[in-house]
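For this view, one protein chain was removed and the others were kept in their places.
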Amino acid sequence: MSKQQKQIVYFLFFSILLLVGCRSSNQSIKIGLNTELTGEAPAVGASCVKAATLFVNKMNQDGGVDVGGKKKPIELIIADNGSKADEAVVVAQRLITQNEVVAIVGPNISSCAVPASEISENMGCLMISPWSTNIHTTTKNDGAFKKYVFRACFTELVEIPLLAQFAMSHLHLAKAAVLYDMSSESPNSAAHQFQESFLKAGGKIVAMETYTSQDRDFSAQLTKIQASHPDILFIPAYYNDVPLIAEQARNLGITAQFLGYNSWSTPEIIQLDSHHYLDHAYFSNHFSTESDSPLVKKFIQSYQSTYGTAPDDIAALTYDTMGLIVESIIKAGSLNRTAIANMMANIEDFTGVTGTYKFHQGNHDPFKNVIVLTIENEKFVYVTTLQPE
Amino acid sequence: MDFTPEKQSPILEVSLLNKNFGGMRTIIDLSFELAPKECLGIIGPNGAGKTTLFNLLSGIIRPSSGKILWFHQEIQKKSSSEIVHLGIARTFQNIRLFKQLSVLENIRIAYDIHLTYTPLQALLRTALTREEEKKSAQAAMELLDVFSITSLAHQPAGSLSYGDQRRLEIARALALHPRLLLLDEPAAGMNESEMYQLVELLQWIQKKFHVSMLLIEHHMAFINGLCDRTLVLDFGTLIAQGTLEEIRHDRRVIEAYLGEAVT
Amino acid sequence: MDYIIQQVINAIQLGSIYGLIALGYSLVYGVLSMMNFAHGDLFMLGAFFCLLLEKIIPLPLWLALLLTMLVIGCLGALLERLAYRPIRHAPKVSAIITSLGCGLILENITLAMSPYPRHMPTLFQNSIFHFHGITISSLQIIVIGISLLLMILLDVMIRCTTLGMVIRALAWNRLMVSLLGIPANRIISFTFALGAALGAAAGLLYALTYPVVSSSMGIAIGWKAFIAAVIGGIGNMRGALLGAFILGSTEVMSITMLPSTYRDLIAYSLLLIILIFKPYGILGEPPTQKI
Partner (left out) sequence: MIRLLDEFRCHFAMLRKHTIGLTRIFHTDHLRRSGSQMDTALISKSSSGSMDSYSRRQTSSLALPHQPSRPPRHDQYEISGLTSFYLVVLGGCSSFVIPELCSNYITCILITLAINAILCVSLNLINGYMGEFSVGHAAFMAIGAYGSAIITVKILPLIPFSLSSFLTFPLMVVAGGLLAALVGIPLALLSFKTRGDYLAIITLAFLMIVKSALENISYVGGPRGFLGIPPLTTLPWVYFWAVVTFWIMRHFIHSKWGRSIIAIREDEIAAEAMGVSTRSAKMMTFVISSFFAGIAGGLFAHQIQFINPSSFDILRSTNILVMVYLGGVASLSGSLVGAGVFTILYQILQPLGVWRMVTMPLLLVLLMIFRPRGIMGYQEWSCFKLKE
C-alpha cells in the first residue's frame, strides 16, 4: 500500500470515527425542548424554557417520576431552533437520535412546528407543541391525525369563531376592520378565519389591511381603515406590533374597539403600551391568572417567586405540556416512546393550569374552553369563558 | 497625393466619422483608408482624439455619425467582441491585462475565440473539447516563446515589468489572429533599446502574420521604423497625412505642435 | 381629499426617516465607495442607547439627541478603525462582507443583551392636532423638522466648509488627498462618525415615532433606506433624499390604491424599473473609466 493510499484510508477511518460519534445513556428521563430562543420570537422561547425548567425542578425535588415502580429524575434538554423551519427539523432530529429523548416539547411557532412534527411522526417520538395553532401541526395531508403529535392549545378553528361570536353578541358591534401581519403564518390565518366567522355571525368586514413583519409604520393602512369607519379593529399581530398599531390608530382618530387573539397574551404587551392605548381592548386567550383553582394559584406563585414575573399563556401551556408528558409516562410505566404516545392519546381528564384536557376519539387537539381577557390598569383582567359547542 | 503604396482596395475605410461627448466634439469628420498589410501611424498632440478613434474602431464606443467599413462591411454598430471576431484586435494605452491571472491564462483567454466546442460539449468534456483545450494551451505557449516570456508563463501578469506587460498585451492581441492590429502607444514607458527591439519584433510580426497595423505613438523614431504612412490628428480633425517626411514639412502640423508663432 | 392629504403627510414622515438613514449610507459610500451594511445596526443602536440614557437620567430631547449622536458617532469611528481600516486595500467584496458581519455582530449582541423589544419613553408632551379630518401630531412635526434640519446642515457642511471640501476630494482621489498633507485617515474616520451619528439620530427619531425598540429593527429599515439611497444614486446626498421620498410615497401610495399585501412587490418592482432606465440611480452618474 502506497503512502498516499494509506493516508486516504486514515482520513476515511477518522472521519467515520468522527461520524459515528459517541452515544451515552443514563438513568434519567430525557425530555427535549425544541424552542425559539433566537430569531423572530425570542420571548416565546424564553417563557417556554422558564416554565419547563420550573416544572422539571419541582418534579426532581419531589424525587422524580415514577416509571414502572422506579423513581427517575427528569433531564431537560434545551435546544434553540432560531425560529427557522430547517433548524427546527435539524434540532428535532438531534434531540431524537443524539440525545435520545422520550418526548419533545415544542416548537411553538407553527412554521417550525409543522416541519418538526413530520420528523417526530416518522421517527416515532412523542411531540407536543404548546402553542402552535396551525391545523397541519397535528394532522396529515389527508386530514387524519399524526400518531405521535399533539398540541396543548386549542386551534384557531375553535378560538376565532368564538371570538367573532363574542364581538357580535356581547359587544354588539357589527362593522369590523382587520389589520394583520401577512407574512406571519398564525396572524394571517387568524385574520382570514375571523373574516369568515364574522360574516357568518352576521357582521360586516369593512377593511382588510396587511403589513409585513418588522414594519413599524402603519399610518397608511390605518388612514385607509379610518376612512371605512369600523366599530371593531381586529388586530391579529404579534405582541410587539400591537401597541404600535394601537397608538397610531388612536392618534389618527380611530375610536373603534380593539380586538385581539391569543398572540397578545405576553405581559410584555402591557409594558410596551405605556400610554394605555390598549385599555379595554378584548382578546381571547388560553389562560387567565385570575383563576380560583388552587393548581393555578400554586403555579403562578412559584413562577412569580422564581422569575419575578407573572406567567404568560406560553408558560402555562408549556407547564401543562410537561404535565401531560409526565402523566402519560407514569401511565405507560415505561420509557418506550410508542407506549407513551399511545397513553397520551387516551388522556381524558388531565387538569392543567389552562383547564381540563381531553383527547377523545383519536383527536389530538385538546377540547378546551376559550377565555376572554381585557386590559385594565396594566393587568389582564378576566372577562368571560367561551364554551365551544 | 498618392495615399496607398499599392493599388489595392482598402481593407478599412473610415468616412466622415464624428463623435460627440455631450457638447464636446472629439472626432470631427474624420476620413481615411487603410490598405492591406499597411502600417499606419497616428500622431497628434494630447487630447487630439487618437484613443477615441481607437475606441470607435474597436467598438468600445459608438460613433455619433459616420461609417466604418471593414472589408466593405459596416461595423460601427457592432459590439467590441463582434469586431474582434471580424479580425480587429487592439492593445490599450494604460495596459489592461488580466492582472491576477497568469501570463499563460491571459493568452489563452484571447485564443479562446478559435475554440469551437459547444457549451454542452464543454460541460461533458468530450474528446473535441479536450483536444481543443490542449491545442490552445500549446499555441499559447508557442506565442509566449515568440515574445520570449515563456519563463514567466505562470507568473501573475500584474507582477511583470512594464515592458513585459506591454509585450504581453501585444502577444495577447496577436493570439486573436487579427488582420488589423490597433496598438495604442506600444512603446510608452520603454527605453531606447527596448523600443528598437519592439520595432524589430513588430516588423517581424507584420511579415510573419500578414497583419495590418494602426499605431498611436509619440516617438517619431518608432513611427519612422515601422509606418508606411502617418495621419496627424489635432482637435479631432485630420490635419495631414502622408509619409513622415511629407508631414514633417506640413505647416499645419508644425502649428499644431509648436504654435502659430513659428512659421 | 382629507384622506389624500393625510396619506401625503404619512408619506413625508416615512420618507424623511428613510432619508436620514439613506444619507448615512450615501456619505460613507461617497467617500470610501463602500456599502456599509452595518449602518442599519448603528441606527438600531442609536435607538437603544437613547433608551438606556433615558432609563438612567431622563434628559430633554435635544440633549439626548446630541449625546446619542456623539456616542454612536464614536462607535462608528471605532468600527471603522477596528474592522474596516485593516481591509481598506483588500478586494472591495471583503469590505462588504465585513460590514455585513459587523452588522450581524452588533445586532446579535443587542439581541443577547435584550431579547425582548423595549418601550421607548416619550421625551416630550405629544399633542395631536385635528383640522378638517386631517391629523398631525407635534411629534410628526418635530421628527420631520429635525430630519430636514440635519439634512440641510449636512448639505451645507459638505458644500460650503473646508472639511466638506476635503470629504468631497477624498471621494475623488484618496491618494492625492493624503499626498497634500491632509490626514486622510482621520477624515475617513470622521466621515464614518458623521454617518453613524446621522444613523443614530434617525434611530432616535424613529424610536420616538414608533416607540417599540428591538434588535431586529435595524435590518428591515436599514435595507429599505439603502434601497432608497440606490434609487437616488448612491454617493449623492440629494439623490439619497430624493430616493427616500420616492420610496416612502410609493409605499404609501401602493397601500392607498391597491390591497396592502402588494406593497413590497410594488415598491421593489419600482426600484427595478428605475434601475433599468437609470442604471446608476436618478441623480447618480456612471463611474468614469479611462480606456
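As written, the chains take the letters A, B and C, and residue 1 is the first residue of each chain.
Assume a residue touches a chain if its C-beta (ideal position, glycine included) is under 8 Å from a C-beta of that chain, and two chains touch if they have at least 3 such contacts.
From a predicted model like this one, the values you see are computed outputs, not experimental measurements.
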Could you run through the displayed chains and say which ones the absent chain touches? A, B, C
Just one of B:T26, B:T52 or B:T129 touches the chain that is missing; which is it? B:T129
Of C:A90, C:I152, C:L179 or C:M257, which sits in contact with the chain we cannot see? C:A90
Which residue of A:S28, A:T53, A:Q165 or A:N188 touches the chain not shown here: A:N188
So that we can see where the missing chain sits, which residues of chain C does it touch? 29, 33, 35, 83, 86-87, 90-94, 96-98, 100-105, 108-109, 111-112, 115, 219, 223, 226-227, 230, 234, 261-262, 264-265, 268-269, 271-272, 275-276, 279-281, 289, 291
Footprint left on chain A by the chain that the document does not show: 3-4, 7-8, 10-12, 14, 16, 19-21, 37-38, 42, 79-80, 84-86, 89-90, 93-94, 96-98, 111, 114-115, 118, 122-123, 134, 136, 140-141, 182-185, 188-189, 212-213
Touching residues (missing chain, whole complex) on chain B: 58, 60, 79-82, 84-85, 89-90, 92, 96-102, 104-105, 108-110, 112-113, 115, 117, 119, 122-125, 129-130, 133-134, 137-138, 141-142, 144-156, 161, 163-164, 172, 176, 194, 197, 200-201, 204, 208
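FYI, only the chains that are shown with their structure count from here on.
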Central chain (distance from its CA mean to the mean of all protein CA atoms): C
Report back the single chain whose CA centre is most distant from the CA centre of chain C. B
Write out the two chains that share the greatest number of C-beta pairs in contact. A-C
Please compute the C-alpha centroid of chain A, do the same for chain C, then give the distance between them in whole Å. 37
What's the distance between the Cα centroids of chain A and chain B, rounded to whole Å? 72
Which whole number of Å gives the spacing of the CA centres of chain B and chain C? 48
Contacts with 2+ other chains: residues of chain C: none
Scan chain B for residues touching two or more other chains and write them down. none
Flag every residue of chain A that touches chain C in the complex, lowest number first. 38, 40, 42-43, 46, 182, 208-217, 219-221, 223-224, 227, 240-241, 243-244, 247-248, 251-253, 268, 271-275
Using the touch definition from the top, list the residues of chain C that touch chain A in their complex. 3, 6-7, 10-11, 13-14, 108, 111, 115-119, 121-122, 128, 130, 135, 137, 206, 209-212, 214, 216-217, 219-221, 251-252, 255-256, 259-261, 263-264
